[in-house]
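Every protein chain except one is present and positioned as in the full complex.
By written order: A, B and C. Residues from 1 in each chain.
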Amino acid sequence: MDEIAVLIGGKAGEGINIAGSVVVRLIAGCGLRAAMYYDYPSLIKGGHNFAVIRGAVKQPYCHREGLDLVLALDQETVRRHQGRLRAGGGVIYDTGRVRGVEGTGLPLDEIVKEEGAPAVTRNMGLIGAFCKTCAIPWETVETVLRRAVPKAVEANLQVAKRGYEAAEMGRPLPTPTAGGAVLPALTGNEAVALGLVEAGLEGYIAYPMTPSSSILHFLAARQEEFGTSVVHPENEISVMLMALGAAYAGRRVAVGTSGGGFCLMTEGFSLAGMAELPVVVVLAQRPGPSTGVPTYSGQGDLLFALSAGQGEFPRPVAAPATLEEAWYWTGALLDLAWRFQTPAVLLTDKNLGEGMYTFHGAPRRPPLPSVRWDGDGDYRRYAPGPDGVSPLADPGTTGVIVKVNSYTHDERGITVEDQATVARMAKKRKEKEKAMAEVLMGYPSVVTTGDPAAKTALLCWGSTAGVCTEAARDLGLRVVRPVVLSPFPTEQFSAALKGAGQVIAVEENLDGQLARLVRAEGHRVDAMVGKYDGRPFFIEDLERRLKEVGA
Amino acid sequence: MDEIAVLIGGKAGEGINIAGSVVVRLIAGCGLRAAMYYDYPSLIKGGHNFAVIRGAVKQPYCHREGLDLVLALDQETVRRHQGRLRAGGGVIYDTGRVRGVEGTGLPLDEIVKEEGAPAVTRNMGLIGAFCKTCAIPWETVETVLRRAVPKAVEANLQVAKRGYEAAEMGRPLPTPTAGGAVLPALTGNEAVALGLVEAGLEGYIAYPMTPSSSILHFLAARQEEFGTSVVHPENEISVMLMALGAAYAGRRVAVGTSGGGFCLMTEGFSLAGMAELPVVVVLAQRPGPSTGVPTYSGQGDLLFALSAGQGEFPRPVAAPATLEEAWYWTGALLDLAWRFQTPAVLLTDKNLGEGMYTFHGAPRRPPLPSVRWDGDGDYRRYAPGPDGVSPLADPGTTGVIVKVNSYTHDERGITVEDQATVARMAKKRKEKEKAMAEVLMGYPSVVTTGDPAAKTALLCWGSTAGVCTEAARDLGLRVVRPVVLSPFPTEQFSAALKGAGQVIAVEENLDGQLARLVRAEGHRVDAMVGKYDGRPFFIEDLERRLKEVGA
Amino acid sequence: MTWITDAQNTWCPGCGNFAVQHALKDVFSGLVADEGRRPEEFVLVSGIGCHAKIADYLAVNSFYAIHGRTLPVATGIKLANPDLTAVACAGDGDAYAEGLGHLVFAAKRNTDITAIVHDNRVYGLTTGQYTPTSYTGFKGRSTPAGVKERPFNPVELALASGATFVARAYTRRLDHLREVLRRAILHQGFSFVEVLQICATYNNLTGTYHDQVYELEGHDTADLTAALARAREWDYSDDAPIALGVFYESERDHETWPAMGRVPDHRRQEVIRGVLEERR
Partner (left out) sequence: MTWITDAQNTWCPGCGNFAVQHALKDVFSGLVADEGRRPEEFVLVSGIGCHAKIADYLAVNSFYAIHGRTLPVATGIKLANPDLTAVACAGDGDAYAEGLGHLVFAAKRNTDITAIVHDNRVYGLTTGQYTPTSYTGFKGRSTPAGVKERPFNPVELALASGATFVARAYTRRLDHLREVLRRAILHQGFSFVEVLQICATYNNLTGTYHDQVYELEGHDTADLTAALARAREWDYSDDAPIALGVFYESERDHETWPAMGRVPDHRRQEVIRGVLEERR
C-alpha cells in the first residue's frame, strides 16, 4: 500500500482541527505527502468534527471512502465512520467515552489527569498511539510536536508519549521515495495569504466570513513581520470602498470574503471597473444560496463572480486547485489587477481554503509591472496608453492632479455624457480585456492532467481537480481545467480539448456553471456530474458517477 | 408620408419632457399612434434636453435620424438638430433666443408677458404653432391640453393659442386609419406601475434611482386610490429586506431600482432564493459600470441579473419591449414569483421606462394562483408539494407556526447541515425551476417579428425590439426575441429560430450578453451588433450596421 | 402550547443566550396567559450568529434572516401586518457593525418593533473577533495585539436616534431581563434592549459584570437628559458602574408609512380605467 488514510473525530472544542494538522505534519515529517479534509458544523462547542488525512508517496489532493485508521475521541466518531474502515484497518479510541469497539483503547481522562495536562490534550494521546501504530520514530514525533502544537508543548508531549507507549506497531506508513524531502504543510488560505504577501501586498481588508476568515486571522497575527496592514472594518461595503481608497492612493490591497459578503461588495466592484482601480477579491465559496451551509464547500458562485456588478468591465478571475496554484495565482491576479487597473477575483472554496496539504513551492510568475507615468507633460489619469492602459501616478505627487470617477469620464477624469466619449471610454476598457487575454497566453491558464490523448475529457475547475485527476488516472480519461475563467483562455482551452469526443463537466453545483461558461465560449459539453451537498467527491463516488454517464 | 417626426428642445427646467408628452397626446388625440424618446443629461437646470416624437398610422417603437419639425426654445436646439431635418421639414422657434433660422418664429417672451403667463409656458407657444402647422383642429388642442397640462391650464392654453394663431398650416399629420380610436399615452414606467397594481400589488418599496424613480413617484402620488403602500426607506438594502419581511407576512410586494441599487439588493435576493420568498425586482438599466451615464440607456445588466446573488436558485427574468409587454410581464412575474416562491426580475431600461407611447391594452394572463395550505395537519413551511412548491400559510394564522430561514433548512424551516437534507432541499428548489419553465410554455415567452421564414435572424431583447423589427421589415429579416430570459424558453426559442442561417445579435452593450446566454443554451450566434453610447439605435443606423455584418 | 422546538441546541455550556431564550419564552407565554395575546401573533426575526439560533429553538413564527438585517425585515413584517408582534434578536456584530444604519432608522421612525441585542461584545459564531462594543485592548482574532479604538455606547446612540424605549439588561439577572423584555414588547413604538450577554467561550466577562452592574432605581424614565447621563456613566471599557433597567420611555407617533392593505380588485380595475381615461 503506498498510502494511508486516517480519520480523527470528536466534538468541537476538542481540538480536532489541530490534531488533524499534527497528523499531516507527522506524515510529512516522514518524507511523505499529505492532504487533510476538515469537516465541522457551524457551532462552537459540541457537535461532531472530524479530519481525514491521506498520506502517500505522491501528493494526494483528494480522499477515498476507505480508511485505515479511525482515531475516536467519542462514540459518535465510531458510529459515523467505522463503516469506512477497509481491510486491515483499526480504531484507536478513548476507553472512557467509547464502548463496544475492537482496537487500541486508551483511558485518556486518566492519562491526562496523571500527566497534569489540560483536557484538550486528550487528542494527543490518540496521536501518540497512531504514531506507534504507524511506526513513526519517537524522535520524529517529538520534533514535529514541538513545532506544531501551539501551546503547552510539554504537556502535549507527555500525553502523546503515553499513547505511544500504550500502542503496538501495526501498520507502518508507506515508504517515501528515496531522498523525499520533508515539506512544509499549509492550508489553502495560508497559501493565499503568503502568495499575496510575497507579491507585495500592503493592505488586507476583510470582515470575518467563513471560509475566508482564516486569511484575516493569519495575516493579522503576522502583520508587523509582513509589513501588511490588516484592517477589519464595520462591514463588507466598507471593506471594498476602503480598499479602493487605498488602491487609489497607491497601495496594493486585497480583500477576502464569501458569497454574502461579496454581494455587498458588488457595487464597489463595479466602481473599480469604471474608475479603473485595481483590487483583488478572494471569494471563498460555500454552499448557498444565502447563509446556506456555511462551514461546508461548494462551487456555486462562478457565474456570479463573472458578471457581478452592473455594466461591463474587464475582470480577471482565476480558480486555483492546489496550494501551489493558490500561491501563484494570488500573485498573478495582483499583477494583472495592477497592470490593467481593474478588479480581480480569486475563486476558492472551503475545501481548498481550510484543507491542509504539503507544499511544493510555487513557480515564478512572468514579470508584469504596472504602467507608471513618466512625468512628462500634464497628467491625465485616463490618458490613452498601451492597450488601453493609462499610466499611473499617485495622489500626492508634485505637480499632479489625480481624478478618478464613477461616472463615465473623459481622459482627465471629468464626468461626461456625450456619445463619442462614452463610446470611446467603453472601448478603452474593452481593449484592456483583450490585452489581458493576450498576456495570459504566457501563463498556465489551462491545465491538462490524466491522459492528454484520451477521447473522453473531464472538465473541472478549482478544488475538484484532485479527485478528477485521480479518477481520470483510474479510468484512462483526460482532464481539462481552465484555471483562468475570465478573460476566457480560448486558445489554450481549445488546444487542451483537441480531439476529445465526450466532454463531461464535474462540478460541485447543480447548474453546471463551468459547463454553461464553456458553452457560451462555443464549446460542447455532453454531460454534467454535479454534487451539491457541501461535501467533496470521494474518488469511488466520482468514478461511479462517471461510469453512469458513460465515461 | 404616413408618419411625422417632431423634436422639441431647450434647457432643463423649461418643461421639455412635458412638452414632448403633450405632443404625443396631441398626435394620439388625432387617432394616430406615437412614441417619444426623451434625452436629458444629469442636471437640474440648464444644459440641453430634447424630446423626439414619432407619430404614425401604425404604432412606432423607435426613431429615425430624419425629422420633420424642430421646435426650438433655444439656439442650441437648432445647432444640434437642424441637420436632421429631411426635405420639407421646418423649424418653429423662439425669436427672442434663436437667430439665423428660416421657419416660424415666435416672440415667446413677449407672448408670455402679454398673456401674464409663467415663463415655463413658453413651450406651449411652440406647441400651438406646431398644432397649426400640422392642421390639428383647435378643439382637439384644447381638449388635450386641458387633460395633459398639470397646472395653470388657462395660461398654457392662452400661450398655445397665440402660437396657433401665429403659424401657418404646412404639414398636416398623416391620416389615421378609419375608426382609429384615440389611445391613452403612458410611459414605460407607468405601464410597469399599472401592471403591478392591476396584478394586486400591495406594497411598492424603493429608494430613488434613475431610471426607475418615476415608478416610485407615480405610485406614491396615487397610493390611496390604488391601495398600494409606497415606502421609501434609507437605502436599497433596507428596500429588499423590508420587501422580504412583507412577503413573508403575506403581502404582494415589488421593489424598483437600477444597477447600483440592485448590487446592494443581491444579498437579500439570494436570501429570497433560499427562504423561498417571492418578490419582484424592477431593474431599470442605464449604462454602467458604476454611476456610468445615469440618464441614458443600456442593456449591460442581463448576465448580472441572471446570476446575481451567491448560490443557485430559480429566478424568472423577463425583459419587455413595449408598454403592453411591460404591463403583462410585471403581472406575470408577480404571479410566477408567488406561485414558485422565489424572486423575479423585470429587466427594463431608460428608453422603455422613460419613453412614452400610445397604449393598446395588455392581454390577459393565464391564471396562476399561489399554492395555499389547506389547513390539514401540522404546518411545515417547506413541506413537499407539487413541483417542489410548498403550500403557503401566513404568520398570524391560528394554529400555525411559519419559520423561514436563510440557512439550508429542513421541511419545518429549521437549520440543517447533513448531506441528505442539503441535497434534497437543493433539488426541491431546482424542481421549481423546471416546473416554472413548463408553465412558461403557456406564455408568449419568445416573440417572432419580421419575416418568420427569413434565413437571416436578428436576436434581440427588451427595448431594441422596435428598431430591430423595423429594420427587419426593410431588409427582409426575421427577428427572434426571448422575452423570458430565465428559465430560458428553450423550446419556443428553438422553434422560432428554426431554419435560420445567419444569426445576428443586436444589443445595447459591448459584450453581446444575449449572444452569450443563447450560446450557453446551445445555439449559434454568428455576429453581434452592439451600441454602448447610451443612445438608442436609429433605424438608418442599425440598417447600416446590419449590412456591414452581411445581413 | 410548547414554546421550544425539538431542534438540537448547540450553544456552548454557560452561554448567555440560554437566558435570553428562557426569558423570551416566559414573556411570550406570560403575554398569552395574562394579556390575551395569541401565540401566533409573535414573530421572531434573527440575524446570523450564535444569538440567531434562537429562531430555531423558539417554537414561534420566525424569520431567520441574514447578518445585520433584522430591523428592515421586522419593519416589512409590521408594514404588512400591524397585528403581528415583531421581536428582532440581533447580535452586536449584527446590529452595531454590519447593519448599524438600520438601528438609527428604526428608532427615528419609531416603528413598533422590539429590538433585542445579544451583546456579547464579540463575534461569537465566527470564532472571536472584536465588535464595536468590545473594550479597548480586547485581543480578538483580527486584532491579536488588542483593539485600539474605543467602543461605542449603544444605549447613548439609541437615545440620540430617537428610540422611545431604551433599556439594558444582563443575562445573569434573569428576572430582571424577563421584566425588561416584557415591558419592551408591551411598549408601543420602537423598543431597544441592550442585553449584556455572557459569551462563555470568547469573552467571558462574568467577573466584570458581577462587580459593576446595578439596577436603576428612582430613575425618571421620562427624562431624556437623565437617561443620557445614566447611559454615559459606563463607557464599555472602564470600570464604572453599569446601570441595568429602563433608561427612557416615551410615546410618539409610529406610522411612517400606511400599512399595506388591499383595495378590492374591482375597485382597482376602476381606478386603473380612470387613469387610462385621463391619459387619452
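Methods note: a contact is a pair of C-beta atoms (placed from the backbone, for glycine too) under 8 Å apart; a residue touches a chain by one contact, two chains touch by 3 or more.
It should be emphasised that the depicted structure is a prediction, and the values quoted were computed from it without experimental measurement.
Asker: List the shown chains that the missing chain touches in the full complex.
Answerer: Result: the unshown chain touches A, B, C.
Asker: Just to verify: which one of A:G55, A:G203 or A:G256 makes contact with the chain not shown?
Answerer: Spelled out, the listed residue whose C-beta touches the missing chain is A:G203.
Asker: Of A:P118, A:G250 or A:G385, which residue touches the hidden chain?
Answerer: A:G250
Asker: Which is it among A:A28, A:V78, A:L145 or A:A318 that touches the chain not included here?
Answerer: A:A28
Asker: Where the complex has a chain not shown, which of A:F262, A:F359 or A:Y532 is the residue touching it?
Answerer: A:F359
Asker: Can you list, in ascending order, the subunit B residues touching the missing chain?
Answerer: Counting only subunit B, the missing chain is touched by 13, 41-47, 206-210, 213, 216-217, 220-221, 230, 232, 234-235, 260, 290-291.
Asker: Which subunit A residues touch the hidden chain?
Answerer: Residues 25, 28-29, 147, 182-186, 194, 197-198, 200, 202-203, 205, 222-223, 225-231, 233-235, 237-238, 240-251, 253, 267-268, 271, 275, 359, 394-407, 409, 412-415 of subunit A touch the chain absent from view.
Asker: Identify the residues of subunit C touching the omitted chain, counting contacts across the whole complex.
Answerer: Spelled out for subunit C, the touching residues are 99-101, 104-105, 108-109, 132, 148-150, 152-153, 156-157, 159-162, 228, 252-253, 255-257.
Please note the rule applied: only the chains that are shown with their structure count from here on.
Asker: Report the inter-centroid distance (CA atoms only) between subunit A and subunit B in whole Å.
Answerer: Centre-to-centre distance between subunit A and subunit B: 43 Å.
Asker: For subunit A, give me the residues that contact two or more of the other chains.
Answerer: If we look for residues of subunit A contacting two or more partner chains, we find 41-42, 260, 290-291.
Asker: What are the residues of subunit C that contact at least two other chains?
Answerer: Residue numbers touching two or more other chains: 48, 66.
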